[in-house]
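For this depiction, one protein chain was excluded, whereas all remaining protein chains were kept in their positions.
When the chains are written out, they are named A and B in that same order, and each has its own residue count from 1.
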Amino acid sequence: MIFKTFIKRLFPRSFDDEIYNLTPKDLIIRKSSNHGGFKFGLSLLLIIFLFAIFGPIIFDVSPYEQDLTKRLLPPVWKEGGSWEYIFGTDGNGRDYFARILYGTRISLTIGFGAACVGMIIGVTLGVCAGYFGGWVDQIVSYLLTCQLALPGLLLAMTIVFLIGPSITVVIFVIGATHWAFFLVVSRSATQKIKNLDYVTSARAIGASKFQIIMRDIIPNTFSQIIVIFTLEVGIAILNEASLSFLGVGIQPPTPSWGLLIAEGKEAIFFQPWLIILPGIALFTLVVSINMMGDGLRDITDPNSKVSEE
Amino acid sequence: MLRFIAGRLIVVLSVGLTLSIVTFFLLNYVIDPAQAIAGEDALFEEIEQIREQYGFDRSITVRYFEWFSGIFQGDLGISYYWNKPVISLLIDRAPETITLALMSVSVTILISIPLGILAALNPNSLIDRIALGIAVTAQAVPNFWLGLIMILIFALAIPIFPVSGDKTLFHFVLPSIVLGASSVPAVMRLMRTGLLDVINADFIRTARSSGFYGWRLVFNHALRNALLPVVSVLAVQLGNKFGGSVITESVFAINGLGRLALESILGADIPTVQILVFVFAIIFLFFNLLADILNAYLDPRLRL
Partner (left out) sequence: MSDLLNIQNLEISFQSNNKNLKTVENFSINLNEKESLGIVGESGSGKTLSMLALTRLLPKQASVSSGSIIFQNRNLDELDNKNFYKEISGKKISMIFQEPMTALNPVHTIGKQLLETYLYHNNVSVEKGIERALEILDAVKLPKYKQRMDQYPHQLSGGQRQRVMIALALINNPSLLIADEPTTALDVTVQKEIIQLISDLRETIGMALIFISHDLGVVSQISDNVVVMKNGEIVEKGKTLKVLEKPNHPYTQGLLDCLFKLEDEQKKNQIKDTPIIKVKEISKSYKLPAKIFKKPEIIYAVKKVSFDVKFGETIAIVGESGSGKSTVAKIINGLINKDEGKVEIKGQNIEDIEISDRAKIIQPVFQDPYSTLNPIHTIGYIVSRPLTINENKSESEVKEEVIKILRLVGLSEEYYNRFPNQLSGGQRQRVAIARAIILKPQILICDEPTSALDVTIQSQILDLLNDLKTKLNITIILISHDISVVKYFSDRIIVMYNGEIIEMGNTNNVINIPKDKYTKRLMSSVFSLKKNDIKFT
């Protein structure tokens, strides 16, 4: 008698049998609780979030108040500095700590906002292209090539500068130039899932196309999309900083970190902290988000094992 | 092969066409070119005069065709801001950007490939963690800030490289590092994941069972497979460098196309901006096509 063996990989899952008594949700929780990078990134991000939300309430400082007698004071750890102005002051005598603190809100808002815009555009297009195929796919591929070919920064610069830079405009422009990644990933995920037996079964039991997309396909793409989302938040934050640095993004006196760096550029050799501090802020925020994203990628990888500590 | 290239060329041309239409209409509808030339404080009559003089009162479609057909005759328009034909601006500034692009991709290759290979061969070891650390850092550092920090270090602490200007090749070292660093995370991860997957593939097991091992196994059997996607990504990255050089050129005061783009936008110089967006798009599409051709050439599964 001849029959086909079940095609098993040589890294046998059967050896982890006890772990496989957990529900998918438990598994994810277990894995994330063991992933160092994820925990670090998430914690750091939460701290920054709290800072952004509650900071201005706790620390009663103003990022806009100018005191021209107190220009370019050094931060507290340099000689000449004082605890009154922890991070010193900028060229207009404004409290630098306050500027950086309020800048957190801008970066977070624009980062998450733009990533959401990109996600909505990219995932919608991607799932449609992946599920319907045919001419829908052709058109979407064409749109994708166009989007990739357009020099994103250039176009963003142009549009923001010409229409008028406000936070909303910046969010939409960055989002509208950054949906490619979402599209590619959701499209390929949809194509793979579409051919799986459980989707065919859903068709056999009479589920409508809409039901299949909403219940079978999209939920199974979540894990991949979330990873891309975190990546794009980081990219959007850096993008906004670049735009503001070049002068075509958030306008003064709003304290976007990129703008702070641009303003501090003039005094780079004498008051380097004016550019170093906002840069560190940007770096910290993006690193935390990226580490969280990388962690999520490892955790949601269906091939990853639960490692106990 | 010809059928393939022809097919892709059609895509390139049609995308280029679409983009040219999009940018032209976008830029010429959103701002009033007459206003831009006349300046902010101009009087209404002056603006109208300029409008007539330059022919802005004609329909936008007519103007588009005029512009587009002009491109084929070598007439890329005249910059109002610089008062020069756009094409001379391009020719002037192109060599700097080309140099920068080539050098920065070299930097990317020099850092990403060896690190990626070592990381893949020793997963979860120290070198792997260092490699991933570098990737994470490079991804999170704002490139303009990195540029400024480099200027700070190399102007004050270690004055071995010039920090501004574009006269000699040495002037391009720091900018190349900054621009190249932005591609390092993606390429290194690709190299690492790609090689890791290949090492665990069945055909490497076959090679091992035939007696191959160590570096010979990696170089003769594994690497060729793992490099396939990396090569095409590098080609695409090279294409990206042209549009993406804006910031680096500005920070390091290099007079390339990127800086030209920034100055043109700030000066509302629509003819130049139009051409630049179009040129950057065509360059990107060209390198994309190159990547596809390379891929097809190197991978027998696509060729035959």
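Criterion: a contact is a pair of C-beta atoms (placed from the backbone, for glycine too) under 8 Å apart; a residue touches a chain by one contact, two chains touch by 3 or more.
Remember, predicted model here, so these are calculated numbers, not experimental data.
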| item | value |
| --- | --- |
| For chain A, residues in touch with the removed chain | 1-8, 10-12, 14-16, 19-24, 27, 196-198, 200-207, 211, 216, 219-220, 305-309 |
| Where the unshown chain meets chain B, residue by residue | 1, 3-4, 201-203, 205-214, 220-221, 224-225, 228, 296, 298-304 |
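Just so we're on the same page, only the chains that are shown with their structure count from here on.
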| item | value |
| --- | --- |
| Chain A-touching residues of chain B, taken from the complex the two chains share | 11, 14-16, 18-19, 22-23, 26-27, 30-31, 136-137, 139-145, 148-149, 151-152, 155-156, 242-244, 246-247, 250, 261-262, 265-266, 268, 273, 276-277, 280-281, 284-285, 288 |
| Complex interface listing, chain A residues touching chain B | 142, 145-146, 148-155, 157-159, 161-163, 234, 238, 241-242, 245-248, 258, 261, 265, 268-269, 272, 275-276, 278-279, 282-283, 286-287, 290-291, 294 |
